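This report concerns only the one structure given below.
Shown here: the complex without one of its protein chains, the others still in place.
Each chain gets a letter, A and B, in the order it is written, and its residues are counted from 1.
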Amino acid sequence: MNIITKNLRLFWQGTVLSYVALFAWFRPVTYAASKILMPLAQIIFFTFLGSYASGGTDVDFYVIGNAIQITAVSGIFGVTMSIGGDRWAGTLPYLFGTPANRMMLFFGRAFMHIIDGAFGVVIALGWGALLFGVDFSHTDFSALGLTIIVTTTSTCGLGLLMGCLSLITANVMFVNNTVYFLLLIFSGANIAIDTLPNWMQAFSKALPLTRGIASARTLIAGGSFADVAPLLVSEIGIGIAYGILGYFLFTWFELHAKRKGTLETV
Amino acid sequence: MNTIEVKNLRRIYRATTGVIRRKVKEVEAVKDVSFDIKEGELFGLLGPNGAGKTTTVKVLATLLIPDAGEVRVKGLDIVKDANEVRKQIGFIFGGERGLYWRLSAIDNLRYFASLYHVDPEVSKKRIPELLELVGLKGRGDERVQGYSRGMKQRLHVARTLLHDPDILFLDEPTIGLDPVGAREFREVIRNLQSEKKTILLTTHYMFEADSLCERVAVIDKGEIVALDTPSALKKHVRDLSVVEIETFGIDPKVIDDIRKLPFVDALSTREQDHRQLLLVQTERGAEAVPDLIASLEGMRIGRVTVREPTLEDAYVRLVGGKA
Partner (left out) sequence: MKFKNLIVYWRTILRVAEITLRHQWNDSFILFAILVQPMLIAILALFMLRGSGENYAMFVVVGSGLTGLWSSLLFISGNSINGERWQGTLESLVAAPIPFEVIIFGKNLANVVQSLLSMSTSYLLAALLFGYTLQMSAPFLFTASVFLSIFAFISFGLIIAPLFIMYRGIQQWQNAMEFPVYILAGFLFPIALLPNWTTPVSYILPPYWAARALHETSTGEGDLQKILLAWGMMLIFSIVDLFISSKLFRKMLYKARVDATLETV
């Protein structure tokens, strides 16, 4: 078997395994609840809050922003669980004992969540059309689809970094939840970025999701692919940067843990 | 009236298996168990793994509802009068769990004291006394997290004595303790016995039952197979001797062959590193040795000794020589 198929297989196994593990404690009903109802509730909450604040204008702004933000459920929570899960299950020492390609092992864990996250966004946008009458008649759907994939991928990049943090700190849920809510504030999903203080704007621009949300808003309002292409390029660039950072942290963690014998403990 | 009365107790566990096609599997953990414990008696419950000891104790401790039978503690029904029963009893299930690890020992004790309505004035005095009794004096302020296994088990003893119960259920309290720790633990149990507490003790260690218990019930596969004083139980095997043969890498088939020999009453083995100790119970005593050696022909044999039977041998015979 040549090296490419070997690594592809590894990648695929990591993908499937991380998903199976997720389902082991997430029953189908819970999954449906988290995939369909949770996004709905979140969109409704922030859209009402937003239109209450703005006096009923700009419903689309909140619906689209929060629908894209849903990708962070898979991108942040899902990915960190896949990576952190090994620590809880105590399988980390076995994993680090294998000769498997670490890169494939690592990124394989994010792949399924990209698809999952994109699926969640589509459902969320569907809710937006159904309940809040978001108008998609001027939308370039292929460009919107690309935006969703790009944004989901870049959010997963941040998730990979967070997942590695979860290997180092014992408090995964704390890290996850904080990041998720920070994204709610900084991604522009609920607050127009240009109304934020300067230092907050700078922070926003360093995050994934920000440009993805802007791009989705432009496209749904009738913008063309050319309008959003630069946004998407930066978006994916940011995501890859986080992913690579995460990968280095992952290999560092392995080295460090082996040196110090802290694979099982913190 | 006996302090504890168990009549025809039966308890089944139902476990569902399979994700898609659900099957209900039933385990009859306790089939038909009856015994009484007198006031102030230290009563032992012995049996192999899975015999139903813990299940019996949990029913007594009001943590499981029996499927059939009648169980009374001081005349109170453990289902109908559960709350009254709870005021009278204390229990320990061997092991480390069941404490708040992020709290200190004293906090753990204060907490449980308030759950048992121990007056704060009283518990202020009793907690240090109990810590001293179980040998944790001076360490009560430390978090339980940092305790050794034995320390946690001692803390459990202190926990269960907070409300000064008359009746104690101790399920394998010395499990996992080192020999010194276990010996100190038995000292604690003897002290409790001298305070006239009624105690039900389960254990795997025969010498423990032999040295502590006034009466012992041997339970196997959910049924009581013998119930008597340790010395009377030993009479079951009075006419027998035990031949101990040290072997190295013995074939299980040979063991079965020996078990079938007409003069062998029971046989058990014990693994020790790379050696196996064969324990053969026989009426013929030393006379059986040549025949036994003959059937082990061609195998490496170490020390061979003949001795008087112990409670453990009686137990082995009662539970079918598989211990």
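Quick note on the criterion: a residue touches a chain if its C-beta (ideal position, glycine included) is under 8 Å from a C-beta of that chain, and two chains touch if they have at least 3 such contacts.
Quick caveat, the model's predicted, so the values are computed rather than measured.
Contact with the undisplayed chain is limited, among B:T3, B:T62 or B:Q281, to B:T62.
The hidden chain makes contact, of the residues B:K38, B:K87 or B:R238, with B:K87. Contact with the chain that does not appear here is found for just one residue of B:F112, B:Y147, B:F185 or B:Y315, B:F112. Seen across the whole complex, the unshown chain contacts chain A at 27, 29-30, 33-34, 37-38, 41-42, 44-45, 48-54, 171, 173-174, 177-178, 181-182, 184-185, 190-191, 195-196.
The omitted chain makes contact with chain B at the following residues, 13-14, 58, 61-65, 83-84, 86-87, 89, 91, 93, 95, 97-103, 107, 110-112, 114-117, 120, 159.
Here is the rule we use: only the chains that are shown with their structure count from here on.
Taking each chain's centre as the average of its CA atoms, chain A and chain B sit 53 Å apart.
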